[in-house]
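Excluded from the complex is one protein chain; the other protein chains are retained at their positions.
Here the chain labels run A, B and C in written order, and each chain numbers its own residues starting at 1.
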Amino acid sequence: MSADFIDDGIETTAEDLGEPKVDSPVQGSTFVDARDRVLISSSIEAIENSFSDKRKLASFELAGPRKRIFFDPSKTKCAIVTCGGLCPGVNNVIRGIVLELYHMYGVRNIYGIPYGLQGFIPRYKHQLIDLMPATVQHIHELGGTILGSSRGPQDISEVVDALERLNINIVFFIGGDGTLKASSLVAKEILQRDFVCSMIGIPKTIDNDISFVSKTFGFDTAVEEAKRIIQCAHVEATGAPNGIGLVKLMGRDSGFIAANAALAQRDANFVLVPEEDFDLDGQQGLLSVLEKRLEGRSHAVIVVAEGAGQKFFDSATLKKDASGNEKKGDIGTYLKEKIEHYFYRKNIPINLKYIDPSYVIRSVAANASDSIFCGFLAQMAVHAGMSGKTDMLIGLWNNMYVHVPIGLAVGERKKIDISGPLWSSVLESTGQPVMKN
Amino acid sequence: MSADFIDDGIETTAEDLGEPKVDSPVQGSTFVDARDRVLISSSIEAIENSFSDKRKLASFELAGPRKRIFFDPSKTKCAIVTCGGLCPGVNNVIRGIVLELYHMYGVRNIYGIPYGLQGFIPRYKHQLIDLMPATVQHIHELGGTILGSSRGPQDISEVVDALERLNINIVFFIGGDGTLKASSLVAKEILQRDFVCSMIGIPKTIDNDISFVSKTFGFDTAVEEAKRIIQCAHVEATGAPNGIGLVKLMGRDSGFIAANAALAQRDANFVLVPEEDFDLDGQQGLLSVLEKRLEGRSHAVIVVAEGAGQKFFDSATLKKDASGNEKKGDIGTYLKEKIEHYFYRKNIPINLKYIDPSYVIRSVAANASDSIFCGFLAQMAVHAGMSGKTDMLIGLWNNMYVHVPIGLAVGERKKIDISGPLWSSVLESTGQPVMKN
Amino acid sequence: MSADFIDDGIETTAEDLGEPKVDSPVQGSTFVDARDRVLISSSIEAIENSFSDKRKLASFELAGPRKRIFFDPSKTKCAIVTCGGLCPGVNNVIRGIVLELYHMYGVRNIYGIPYGLQGFIPRYKHQLIDLMPATVQHIHELGGTILGSSRGPQDISEVVDALERLNINIVFFIGGDGTLKASSLVAKEILQRDFVCSMIGIPKTIDNDISFVSKTFGFDTAVEEAKRIIQCAHVEATGAPNGIGLVKLMGRDSGFIAANAALAQRDANFVLVPEEDFDLDGQQGLLSVLEKRLEGRSHAVIVVAEGAGQKFFDSATLKKDASGNEKKGDIGTYLKEKIEHYFYRKNIPINLKYIDPSYVIRSVAANASDSIFCGFLAQMAVHAGMSGKTDMLIGLWNNMYVHVPIGLAVGERKKIDISGPLWSSVLESTGQPVMKN
Partner (left out) sequence: MSADFIDDGIETTAEDLGEPKVDSPVQGSTFVDARDRVLISSSIEAIENSFSDKRKLASFELAGPRKRIFFDPSKTKCAIVTCGGLCPGVNNVIRGIVLELYHMYGVRNIYGIPYGLQGFIPRYKHQLIDLMPATVQHIHELGGTILGSSRGPQDISEVVDALERLNINIVFFIGGDGTLKASSLVAKEILQRDFVCSMIGIPKTIDNDISFVSKTFGFDTAVEEAKRIIQCAHVEATGAPNGIGLVKLMGRDSGFIAANAALAQRDANFVLVPEEDFDLDGQQGLLSVLEKRLEGRSHAVIVVAEGAGQKFFDSATLKKDASGNEKKGDIGTYLKEKIEHYFYRKNIPINLKYIDPSYVIRSVAANASDSIFCGFLAQMAVHAGMSGKTDMLIGLWNNMYVHVPIGLAVGERKKIDISGPLWSSVLESTGQPVMKN
C-alpha cells in the first residue's frame, strides 16, 4: 500500500447504483452508516502527516446492514458464480449468501451459475441451478464448489447479456485476481447499459495475496493441511539415511502458505518463497548448504512455494493457463532433479521424497475459523448488494469488514515483507542462511 | 477500553529494569525501536479528537528484538511457570521460549517450575525441570503442559524468595487473569528488592477475555473442537423425536467460544452467553420458545456458555475455586433439569442429551493457527525479557505484537458487544428471539 | 457359544419364505449356493469330536447373492427402520440398502420408517420418508440416522398391521438386542398371517456384544474416538498435581470399548469392566491401589465401562430405560464421589477430572473400516431379503458374512474372556493388580 495511492480516501468509496429507497427488512441489527469508516493505515507517522497536511485520513467504508436499501427484496433476483481454482470455504460462502438473502431479506430467486463464467455463455449449454435453503443445507461439510468452476476469460459483453437476459439484480463473483478484474469490467459495462445490477466480489485466493485484504478465506484451512504434509515430509526424511523431504506448496506470487505452514510445523529446514531470491550452485547456494546439513543431521525438509525460483526458467517457454495466469516453471520437479543430480555426481546416496499436495489441500472443507469467516463475508456481501453497492469486494481490514473498490485491490499482489516479523521468524525457525553467492 | 483510562499513552509503556547495555546476538533481524508504536484506538473520531485536543495518540510499544539488550545471555538464568486451567498451545509457548532463548540468544540455563505457583514453594517439594531443546522437541504434539499446572494463590514473597534463591533473571508467567495479577505483584516486589529480574506474562485464557488483547492462544483450537461437539449435539437432537442437544461450553464471563462455535457449525438454535440476559419462564422465556421450536421442527440445539444465566443462582451459596475465581452456578445441569421438568409437567416426551465437553476441548494440541501464534508470543516474550522489560504481557493488537502493561490488561474482562456484528450474526444464524418477558 | 446349543447345525439355517422363483437381476456376481456354509467353531478338538460322534459340523449359511430369488424386484416394496441409541454407521447401512435395492435389483419403492418402532404406530403421526438414491447420496458423511430413532417397545401386532397396510415385502431392522428380539417376534407373527414379508436384521450395538457376531458396525469408530478421549484424560491427569483422569465409556454388559481403547491409547492405569469384579475399599481395593499409584507417579488415568461395578448399586432402586434395558447405576459419578471422598478424608489434595463422552463418541460419522463393513452388511442384507430369508440377521463370522437365525444371537451377550489374550493384554498394559480383597 503506497501512501500516495490512497489520496484523500477518494478511491476508497464503493460505487453506488443510486439512492437507497426501501426500508431494510433486517431485524435487530445495528445498522451501519455511511460515516462509519475504517482507517486504512494505522501508522502513527502517516496519521500525523495527514493532519499536518490537512488531508483527510484514508479510510474504507465499513460493511454491514444499511437501514435503507436499494433493492426491493420481493422483486430481487440474484446470481452467484464461482471461478478459478478450488479453495476451502467456497461452499460456505455460497451457503451464507443464500441463507442471508432468503431468511434475512426475503429474496426468493437465487440462481447458481454453473462452471464459472462458462455458465453465462449459452454455447456451453450448462444448466442454471436453483438455490434454496434446502439445496445448501449441508454443502459446507464438503470441499469444492457445488456450482462447479472453470478457468479462463469469457467475453464481458456476453456475460452482461446473460445477466440482463436473466434479469439479475445482484451478482456475486467469488474468484481470484483475474476474476475480480473481469468482474469489475462487468460492473462497469452494466453501469453503461440501461440495466440495474449490482456486482459484489468476494476475493478467493488460497495464497492470501490480495492487496488491501488482510486475510482471504481458505488460507487458514490450507495452512492447517499443509502443516500435516510437512509433518509427513519430516517423517519420510528421518526414516531413511540422508532422507530429504521436499514439499511444494501453493503460492504463485507470495509465499504465505509456505511460511505459515513452516511456522506451524517447525520441521522445515529450508523455506523457499517467491519473495526471496536464492541460488542453487556455488558455495552459498542451496545445494552446498543442503550437503552440509545432511553431513551434520542426515536429513532435511525443504518447503518450496510454487512461485519460488522462477529465475531458473526461461519465461519465453512458459505458457499461460486458461485463466491467463502465466504458468510457473515447475520448481518442485526442478529442485528434485537438481538435488538428485548433485548428490549423484558426488556419489552421496540420498533418499529424496517429493510431495506435491496441492489438490489434497485445496479440496478439503473449511475449518472452523474459515467457516466463521466465510459466514461474515457472505452476510456482508449480501448487505452491500442489497444496498446498491457495486464494483467492490468485501475485505477484512483491521479486523473489520469493509467495502474495497475493486480497482484498489487488484493489480499488485500482497507479498511477504522479507524484513518483517513473519519472515524473520521463518529464518529463525529454519536456521537457513542467505543462499546467495 | 475507556478513552480516559489511556491518557496520553503514559500508562502504555512497559516498565524497564534499566538501560540496555549489551549488544543483541540475534542475527538477521530488523530491530525494533522505542519509537515503533502501535495505535490503540483506530476510531477516526477518537484520532481527530486527540489532535484537536493536542494530546498524543494512545499507543502500545511494538514487541520484537531490540538492538541493545539488558541481560548478558551467557549469564542469564530463566524460568517458566504455567498456571491455571489447561489451554491448547501451552506446550508450544514453552517450547518456543526455550528454543528462542537457547538458539537465538545462547541462554543455557532454563528451568521449568513444576505445577504452577506451587513449584516455587518449598513445602510442596516439587522438583525443578531442566529445559533443553531436546526436552521440548516434540511437546507441541501433545496437549496440556509438560510442566504441570495448579490453581490457587501463593504468597507473593515466597515466590520472589524462590526466584531470588534460584537466581532467576527472567521469569515467564503463562496464565490467566488471576495469574497475571499475581505476576504483576511479583514484578513489583522484585523491583523493590535489590534483585534484578524481569517478569514477562503470556496471557492464557481459552475464553479469549483479556482486555487490550485481541486474541488469546488456544481460543481458535477450542472453537474448532467446540464446532465438532455442536455437530454431535445436532446429530443427537435430530436422531430422536423431540430431541434436544444441550451443550455447555467454556466462557465464565464472556461467550466468545459459544458464539464463534455456533457460527462455525450453524446447527445451534439457541446460544446463551453471559453478556445477554434471558428468562426461562413466561411467554418470552426460553422454555416457552423452545416448546414452539419443538412443535415446528421436532428438534433443537442449545449452546450455553458456563457463565450464562447466573442470575438463576444464589451467589451467596457459590464457592470460589482454588484460583479465587467465583465458582459459577452449573447452568448446564440447571437448564437440563428445568427443561426436563417443564416438558414432563406438560406431558410432552422429549429426548434431552446433555454434553459438557470442557476437558475434551481444552486438553487437545494446538491447531496450526494457534501453533503459529504461540510461536510468535514466545519469541516476543523472550525479546521483551532479554531487553529488560518487566511487569508486562505480550498481546496482539491490530495484528501486531505489543507490550501491554499488566495493570492495563487485568481487571476488566473483554466481553461480546451485543450490538456488534458478532452477536448480530449469531442472532441471525440461530433465529433466536429476545428471551425476556 | 456353547457346544450343546449348536446341535448338529439345525438351528443355524435361516427361515425361508418359500421357494425362490425369479432369476436374480444381479450382474457379474458369483452366486452363493445353499451348500456354501461357514464353520461355527474352528476348535480342532471340537471338530474331531464331531467326527468321532458322527455329527455334522455346526455351520452358518454363507451370505451373498442367490441365483434364484424370491421377490420380483419390479413389484417389491421395502422398508427400513432404525431403533435404539445412535451408533456410527447407521446412515451407511441405510444408504447401502437403498443403493443395492435400487441399482442392483431395480427396486423402486423404498420407505424409511421415522423414529424407530414409533414410526409404525399411527398415533405418533410420523411421516414415512421416501428413500431414493438422491436422498441418501451424502448421508454417510453425517453421524446419527437420517430416519431418526426411538427407544421402547411397541405392540408387535400394530407393527405387523402397519407392514401389511403398507404392503411391505422386505423390512430391514437396524437395532440392538432388544430390537432384534422384537424383530424376531415380528417375523414370526408375519409368518402366521397370510402375508408375505421378509424381516432381515442388521445388528447395531456399539458395545460389540452380540453373540455369534464377531464384530458389530460402529465399534471400530467408537474405539478410535474413545482413544482420543483417553488421551485427553491423560493430558488432564498429568497437568495437575495428583491429577486423576476418570473416563466412563460405553459398555453396559461388556467392556470391549474400554479394553480396546485402553490398548489403542496406552495411557490408562486402570480399566474397569463388567466382566471383572473389583472392590473399592480394603487393602486390595481400587482406592488404596490408586493412592499408591499417586504416591509413586502423581497422576492416574481410570477408564470405566458403564456396566462395571454394578454390585455397588441396589438394583431394586434402578429403573429401566424406554428400551426395557435395566438402567445401570452411574458408576462414573459414583467412582468420582468415592475417590474424592477418600482422598478428602485422608487430607490428600487431588485433581479429579471426570469425562463422560458417550454422546460425543456415538454421534460421529463412521470411519473407513466401519464404512466398508456397513456397505457389506447392507448388500448382504438385501441379498438375504430378496432371496426370501426371514427372522435372521447378517453377521460376520470367521471374516465371512453369514445368516444368523435371530434366536441364536439374542439372549446371551458376548463378553470379554478375562482369561484370554485381550484382557491379559489390558492387564499388562495397565499394570493393574487384581483389586479384590
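Here is the rule we use: a residue touches a chain if its C-beta (ideal position, glycine included) is under 8 Å from a C-beta of that chain, and two chains touch if they have at least 3 such contacts.
A quick note: this is a predicted structure, and the numbers were derived from the prediction, not measured.
The chain not displayed here makes contact, within the full complex, with A, B, C.
Contact with the undisplayed chain is limited, among A:Thr76, A:Asn92 or A:Ser149, to A:Ser149.
Of the candidate positions A:Leu290, A:Val364, A:Ala384 or A:Met400, contact with the hidden chain is made by A:Val364. If you put the missing chain back, the residues of subunit A touching it would be 86, 115, 118, 124, 126, 142-145, 148-150, 228-229, 231-233, 235-236, 238-241, 243, 245, 353, 355-357, 359-360, 363-364. With the whole complex as reference, residues 28-30, 37-39, 42, 44, 47, 51, 57, 59, 64, 100, 103-104, 140, 214, 220, 223-224, 226-227, 260-261, 263-266, 367-369, 371-372, 375-376, 379, 398-399, 401, 419-421, 424-425, 427-429, 431, 434 of subunit C touch the missing chain.
Within the entire complex, the positions of subunit B that touch the omitted partner chain are 138, 141-142.
We adopt the following convention: only the chains that are shown with their structure count from here on.
Remark: subunit B and subunit C have CA centroids separated by 42 Å (rounded to whole angstrom). Centroids of subunit A and subunit B (each the mean of its C-alpha atoms) stand 30 Å apart. One finds 47 Å separating the Cα centroids of subunit A and subunit C.
The multi-chain contact residues of subunit B, meaning those touching 2 or more other chains, do not exist; every residue touches at most one other chain.
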